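Apart from one protein chain that is not included, each protein chain of the complex appears where it belongs.
Entry: chain A
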Amino acid sequence: MIERLYYFVIVGPNDRVLYDLFYPASLSELDWRTSSDASSPTERGGFESHHFVPSIQAVLQFVAYSALDHIDEKLWITSARSLKHVFRFREWSASVHLTPNASTRFVLVHGSSEDAARNVRAFMNAVYEVYVPCVLCNPFQDAEAPIQSQRFHEVAKNLAKRYLSG
């Protein structure tokens, strides 16, 4: 189950979050801490029960933000725009797609197995294709403002469904 959870986030200049999306969508409402069937350590994100147990969403976000530092380092040693597994934490892994100005980054947190990471690059490219006309070219969208576009949100959800549902 945990293999199939995804967290997609667009990070703008100054590391500001412009857009984020949990997939499957139910993940954004579900509270995994209190859910009774989340009793096994794996489902709790690999934390021991006597520790403070963060929600699964918090873990995913944490992995994404940690990945940003690793992206900044990798940026200088590679010319690739799309980097897989830039950062791993327990069973989570983060991949990134850099837009040409490199200050806006698409980060996707996914399970670290190859199976879970299979469609990551295709998903990122597809999102970027929509990002350009819906967000970048929209005259009412500021470079550092959160993305409000309903159109973009709809398409991003559908793309996540198409590429990430396995």
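Following the convention adopted for this analysis, contacts are C-beta pairs under 8 Å (C-beta built on N, C-alpha and C of every residue); 3 or more make two chains touch, one makes a residue touch a chain; residues count from 1.
The criterion applied here is as follows: contacts and distances are computed from a predicted model.
Remark: of the listed names "Trafficking protein particle complex subunit 3", "RBR-type E3 ubiquitin transferase", "EKC/KEOPS complex subunit BUD32" or "Vacuolar protein sorting-associated protein 29", the one matching the undisplayed chain in UniProt is "Trafficking protein particle complex subunit 3". Shown as candidates are A:A80, A:A102 or A:V132; the residue that touches the absent chain is A:V132. Even with one chain removed from view, chain A keeps its contact list with that chain: residues 129, 132-134, 137-140, 148-151.
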